[in-house]
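A short write-up of the structure that comes next.
A single protein chain has been removed from this complex, and every other one stays in its place.
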Amino acid sequence: MLINLIIAGVGGQGNVLASQIVAGAAVKEGLTAVVGETFGASQRGGSVMSHVRITRGREVGPLIPRGQADLLAALEPLECLRVLRVFGNRETRVIMNERPNYPISVLQGEAAYPSLDDLKAEIGKLARLILSFSATDVAQQAGSPVAANVVLTGALAGTGFLPIALDSYRRTIAELFTGNARELNLRAFELGLERTGRRVAQSPRRLD
Amino acid sequence: MFSEQGGPVELKTQVQDRNMCTACGACAGLCPYIYTVREKVAVIYPCGRTAGSCYRVCPRTPTALGELDRRVFGAPRTDHVLGEHSAIYFSRAQDKEINARAQYGGTVTALLAFLLQQGRIDAALLARGNGAAPPEPFVAATREDLLAGAGSKYSACPTLAVLPQAVREGYRRLAVVGRPCQVTALRKMQGLAREGQLPHLPAAGPDIFVIGLFCFWALTPAFYTFLAQKAGSAEIRKVDIPAEGLKLTLAGGQELLFPVDEVRPLIRPACPDCFDPTAELADVSVGSTEYDPAWNTLLVRTPAGKALVEEARAAGVIALKPYPEERLPLLRRAALNKKRRVLSAQKGDGYLHLPDDYRQKLQGGIA
Partner (left out) sequence: MSITGVKTDRPGQAVLLTGNEAVARGALEAGVGFASSYPGSPTAEVLSILGRLAAEFNLYAEWSINEIVALEGAAAASFAGVRALCVMKPDGLNVAIDFLTTLAMSGTKSGLVIFVGDDPNAHSSIKEEDSRYLAKLAHVPVLEPATVAEAKEMVKVAFELSETLRYPVIVRGVTRICHASGNVVLGALPPREKAPCIPPEERFLTNPGAVPAYHQKQEEKLRRAAELELPFNRYEGPAGAEILVIGCGPAFLYAREAVASLGLTDRVGLLKLGLTWPLPEKLVLNRLRSAKKVIFAEETDPILEESVTSLAARHWSAVGEISFFGKNSAHVAGPFGPGAGELNVDIMVKALTAVAGLPVPEPAVSPPQDPPFAPGVPVIDRELAFCAGCPHRASFWAVRAALELDGRNGFVTGDIGCYTLGLGRTGYYLLRTAHCMGASVGVAAGLSKLARLGFGQPVVAVIGDSTFFHAAVPALIDARYNQARFLCVVLDNGTTAMTGHQPHPGMGINAMGEKAPAVAIEEVVAGLGIPCTIQDPYDIRTTVRVVFDLLQQNQLHVLVLRRECALTAARQTKKPRVYVDQERCLGDACGCVRFCSRVFSCPANIWDAAAGKARIDEAVCTGCGVCAANCPQQAIVVEGRE
């Protein structure tokens, strides 16, 4: 088994944390995880990406080859398309936060951000499946828009695509945080879970 | 040399880079890309506009004097040397506190205090300084503020930079005290505002009473370094430049006098190009008498100016006496000479757009 998951977003959105939750939960399941991460651009508005590869004991490198992402969890629509074009294939399943994060060139009026409909249409053509919602709005309900990363992680967990029990995610989150942040993130995870949990429970399609 | 319209690039190349900026402050107050510090004004970032208010309000971009006269006075001027005016007086404040703080007669401060006390203005735009560094523009909203702004400043404080700020802060009725270049810029701003082309100043207002200052030149900020060198460690109490030269009064009462030629190299490069020594577009213009330091020269120009002067006299705020007949030719000659110098230096490509008859009358020696 080798599952290739990419978590894509913009520096400051919490890519790294999302990948740590998924990979940490995988290790709790007795699986082998490797995460390739770039966080020099964190907080500074650059495109960031985490490659999470999950196996049963097989040693692989931290980078997913082109066109071989099985799953793409995108914290931002434009980043979703950017990554999908390079790493996606016709079988790639996509979970996406619909809230845009505008590049500086868009804020400055030099470039236009594509419409969400256009983005979703193109992503839909490239990928096998796209589940999208505003994780940022859901995170706001959980208590802070910053928790969109954990909402999306919850949604990813809820799909059941990954062979990881929900409790392993919850335990990982509980270990990574203390106090209020733990409560916030657990809440965000559950709210994210609700977005996909039910529909996937009817037709689980685990990738392993 | 000048373009019909322009933006920051033209303002920079046609005015600032040629040292023709008078530091009136008009452009800087309107624009986040233009800063003024220590009487320097600079475009600090290209905003990308090819036409802008910055260029249109500048007193050293094309300036149609006939049009401005019509806008302010409703007709072409009848006096081509001192500008349109209905009366000329010697004047002085009647308030002892103002007399003590004033450079000469205290007329400007007295008129402002009267306007403020009568509730006819909310604030005045003035320059405030300690004499050791270039003065800073500020919005004076109390009598104490007015007194803090009293006294001549010999450098070019960009007072108009705080005009939009004052309007945004809610001051709707204002007095502006300015050098002739600032009065010109202000009239340009008002013209644009009236046409709805200056969104930062509402078309309906503000209501501005304009007190112009006589000004034959202003000095660069290097003047303050010069003063510090002359005074050494002593504190300077007063600076004056009467006909006999630069006079410094030190803390101990000691007076130092220097020939005016020592100061001339410090004149702002833009000033020799100035056509308007008496602030011709103001409501009233005030200057020294070059004769009696206890009094000012007061030119009453617009009906609003006339009304104010008469009310202020009636209220005992200012005293007036006739301008001495024998001195008027001296003032007129000084003003005319400056105008003629500028006209002969300007070879048709200058900022000044004069109606033909204005030009002929000046050249024809009607003084």
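Labels for the chains are A and B, by order of writing; each one numbers its residues from 1.
Note that a residue touches a chain if its C-beta (ideal position, glycine included) is under 8 Å from a C-beta of that chain, and two chains touch if they have at least 3 such contacts.
Because the structure is a prediction, the values reported are computed rather than measured.
Asks: Among the options A:Gln20, A:Asn97, A:Ser132 or A:Thr196, which residue touches the chain absent from this view?
Replies: Going through A:Gln20, A:Asn97, A:Ser132 or A:Thr196 one by one, A:Gln20 is the residue touching the chain not shown.
Asks: Residue by residue, what part of chain B touches the chain that was omitted?
Replies: Touching the missing chain: residues 30-33, 35-38, 40-45, 47-49, 52-53, 164-165, 168-169, 199-200.
Asks: Just checking the interface: what residues of chain A touch the absent partner chain?
Replies: 10-12, 16-17, 19-20, 23-24, 26-27, 30, 32-41, 43-47, 59-68, 78, 81-82, 85-90, 102-109, 111-114, 118-119, 122, 125-126, 136, 145-146, 175-176
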